[in-house]
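Yeah, one chain of the complex is gone here, protein chain that is, but the others are all in their spots.
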Amino acid sequence: MIKAGIIGATGYAGAELVRLLWQHPSAEIAWLGSRSYAGQKYSDVYRNMTGLADGECLPDNIDEMAEQVDVIFTATPQGLCASLINEDILKKTKIIDLSADFRLKDVSVYEKWYGITHAAPQYIPEAVYGLCEINREKIRNTRILANPGCYTTCSILTLYPLVKEKLIDPSTIIIDAKSGTSGAGRGAKTQNLFCEVNENMKAYGVATHRHTPEIEEQLGYAAGEQILLSFTPHLVPMNRGILATAYAKLLPGTDSAAVEKAYRKYYEKEYFIRLLGEGACPETRWVEGSNFTDIGWKLDQRTGRIIAMGAIDNLVKGAAGQAVQNMNIMFGLEENTGLKLVPVFP
Amino acid sequence: MIKAGIIGATGYAGAELVRLLWQHPSAEIAWLGSRSYAGQKYSDVYRNMTGLADGECLPDNIDEMAEQVDVIFTATPQGLCASLINEDILKKTKIIDLSADFRLKDVSVYEKWYGITHAAPQYIPEAVYGLCEINREKIRNTRILANPGCYTTCSILTLYPLVKEKLIDPSTIIIDAKSGTSGAGRGAKTQNLFCEVNENMKAYGVATHRHTPEIEEQLGYAAGEQILLSFTPHLVPMNRGILATAYAKLLPGTDSAAVEKAYRKYYEKEYFIRLLGEGACPETRWVEGSNFTDIGWKLDQRTGRIIAMGAIDNLVKGAAGQAVQNMNIMFGLEENTGLKLVPVFP
Amino acid sequence: MIKAGIIGATGYAGAELVRLLWQHPSAEIAWLGSRSYAGQKYSDVYRNMTGLADGECLPDNIDEMAEQVDVIFTATPQGLCASLINEDILKKTKIIDLSADFRLKDVSVYEKWYGITHAAPQYIPEAVYGLCEINREKIRNTRILANPGCYTTCSILTLYPLVKEKLIDPSTIIIDAKSGTSGAGRGAKTQNLFCEVNENMKAYGVATHRHTPEIEEQLGYAAGEQILLSFTPHLVPMNRGILATAYAKLLPGTDSAAVEKAYRKYYEKEYFIRLLGEGACPETRWVEGSNFTDIGWKLDQRTGRIIAMGAIDNLVKGAAGQAVQNMNIMFGLEENTGLKLVPVFP
Partner (left out) sequence: MIKAGIIGATGYAGAELVRLLWQHPSAEIAWLGSRSYAGQKYSDVYRNMTGLADGECLPDNIDEMAEQVDVIFTATPQGLCASLINEDILKKTKIIDLSADFRLKDVSVYEKWYGITHAAPQYIPEAVYGLCEINREKIRNTRILANPGCYTTCSILTLYPLVKEKLIDPSTIIIDAKSGTSGAGRGAKTQNLFCEVNENMKAYGVATHRHTPEIEEQLGYAAGEQILLSFTPHLVPMNRGILATAYAKLLPGTDSAAVEKAYRKYYEKEYFIRLLGEGACPETRWVEGSNFTDIGWKLDQRTGRIIAMGAIDNLVKGAAGQAVQNMNIMFGLEENTGLKLVPVFP
């Protein structure tokens, strides 16, 4: 039985970790960390867990946690994980960081886009970017797992085969992404009130969103060259779900068969990726509550572009689900253990 | 392994049965029946099931089903189940009927409220009303299980201990219930379009809703006398969830302790009922996707009334979840097998 | 041209006042007061007003306001209006208070339910309760107008003719009310975040909501006796709208004709009340954005009860619209001036 600790268990991603780990047959939650609610019953904060996780929220004592648990999930704001880890902790436990601290290999890019000084850059080289379907082998043996961002996961998985197989021109990539509101977190902000979000659609962080360099870095590895792309996130009046609509120019000679072949090459055997095929449009409702990524695409002969679309649940494959998937890999379990959740509809 | 067949697998309740049975460790779906979509891939109708339930929808051939399966779930309009069953079928398989055909013991009440002639009244006496927490013993050995209505389940469970223990005056019961829109079914009706339901709140079926006699009959058994009550359903712009707000006059001498004691007496050991206690208000979000019933209440000294509140997921405890719970009982399994679903929030 | 000042112009009710007064042919906004946003452009806070109300938010200087305006609307938390007014101000300007400060005639009831000491009880006797359709004559000449609460307006208008004409037993009144989330205000509270409210239904303030004594007092005047009733508010995942579902025992001899006659007697000539008749269920969508109150009802012979239902837009008839309607009366204008807004659907 894997003993898991969570720092930040009362944010939305943290709460989703609690939901998933509670149902996991080979893991148990040994530490429910929450700075804001320390001392309160967890199920008083998240009443869906009444009778299931009635333990008390604990403060963020990472040294004590390291003694007690096999893996620590940090579902916390940027900068916290980097400020907490050290050699002593890493000798005792593994870290799965849901923040951005160890996602970018170039610390200067991190510091520029996030506007903070990285507190533990010495650990960046060994950290592994935990996009399971692509980095599976490296994930097995790491101590520090950088769990990808939600927009990032959806965007990269949607475009990876096209970039890797050189079917599109990377300089023409535009990703127009739409997210449910849980992605904005549980902080009490006026802009996230029901009446402000409901019956509304808007873009935000245009040309400045922090997931941009993360997408560029990972797709750059696939392309074997540096990539600059446009990424625009939008806020949608729904709880969960990310839809990424990606556009790119097809390279000469790319036809439907080549695209289909590329997607199949990388994803056909993946449990958590469902290829819907050309002409099919993924919808967030069909993955809600699950760890699936649904992908569809359409070649447009008129404009010479492909429109590739991916859909995930931002809290599952975009956060807690992928974190558990990474845990499974890191601890030698079947990758879908505890994650065979059927999407909930309606 | 229990082999299960579903008639009406492409309605919302039927689809929820598919979701639950797919995850069930001791059952498998052997027949996906759908008159409307016969011949189509199930996962083309419900794309959440892509890769999970890709079989073809089959027509409603109950004779053939009876040969192949151990239990048939009928998630169909009123009247269909009664028109299909006969001795031959009941000898081969068990029936769990999610429609109202076998819920009311008095066939004239059924025919009056539903406006149809009952096609198989001879089976009414042996059918068992499948409110698990109350009729558990009778459920074990029945061939015909009448799965309760969604409003009914929520209303009865909320009021049962108060009526049974004679803490309230049954003649003063008023139930004001609110339901998510999945309760209206998947039929293509203008009144259920997104723009008609969204940003709206309304009552419907005032003083005429068909769940009324079902609630009255069951609470009447608890009271040991006939009960007439007011029941008003409302449509809420959300997918899932029923909230029942019930009002009644406290009988002389009823105090907080007596109420708490009554609720504990009947529900303390129930896995699927969570007593939130006096002063707590259940919310549908905390049970969404799960088989739980959350109950809270408040005594109002000023008016001498109690306000008792219950919340369920109408598609789970209000339909498919309770149906599976009944199946578990009927087949001698642990009652929560396959049903330890954690509520999904947000 | 009536010069109007608003204190609290950046709350939801205040913003609705801005919307209505901007469109009013005989009034103009001379003071946009907002403590929180003083110094900012109003249209930077409420961007729907871009190009329409681009003036700066001003601090709450009521003395200065009194010099400049003919009427001050206070759309502020309880206690503020009472703490600001004095004889000097009342000599210069009229006050329309959207808070509860002057709604209850018995100051001890106010202090008990609101938990604060009333700062200006000497003005309570002269203040007029501004439920226009009922108190029209008294409203004409008052200096202090107590604008009714949102739940209150809907509840009282729904039940008034039945109580006044003695068709129901007041001791049996139960009001189950449902409100859109704008009623919870624009404060940055976790419980009002999109993901907390969306896909959820709950009761709150059970047996303790502050609108209860206000409803009891006003219906008590109609009945000619003290009334105690049950009032339960619920939060609905929609922006606007209140639906009140009210239950009461019919007094002997009350039939459909008597009920219809009573409603017609009081409301037939009212521009803002639309009687839908027996059997019709009002819906919030049909009044959204307008100052209408839609009323329907149903007599239930089985239980001897009436179910009376009313729907309003909580920000219009339940707050800003009624405030403007009161202004129109107080300044001798046609009552529906600037208020002939057609409900917006969908």
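When the chains are written out, they are named A, B and C in that same order, and each has its own residue count from 1.
Operating definition for what follows: a residue touches a chain if its C-beta (ideal position, glycine included) is under 8 Å from a C-beta of that chain, and two chains touch if they have at least 3 such contacts.
Model, not experiment: these values are computed from the prediction.
Of the candidate positions A:34, A:50, A:74 or A:198, contact with the hidden chain is made by A:198.
From the options C:96, C:276, C:306 or C:323, the residue with contact to the chain not on display is C:276. Against the chain not displayed here, chain A makes contact via residues 174, 176, 178, 180, 195-196, 198-204, 206-207, 228-230, 232, 234, 236-241, 243, 245, 247, 279, 281-285, 288, 298-300, 302-303, 305, 307, 309, 311, 346.
Across the interface with the omitted chain, chain B contributes residues 12, 181-182, 186-190, 192-199, 237-239. For chain C, the residues in touch with the chain missing from this view are 12, 15, 19, 22-23, 46-52, 182, 199, 239-240, 274, 276, 283, 285-290, 292, 294, 340, 342-346.
Everything below uses one rule, namely that only the chains that are shown with their structure count from here on.
Relative to the C-alpha centre of chain C, the farthest chain centre belongs to A. Put simply, the C-alpha centre of chain A and that of chain B have 37 angstrom between them. With each centre defined as the average position of its C-alpha atoms, the distance from chain B to chain C rounds to 38 Å.
Listed for chain C are residues 195-196, 198-199, 237-239, each touching two or more other chains.
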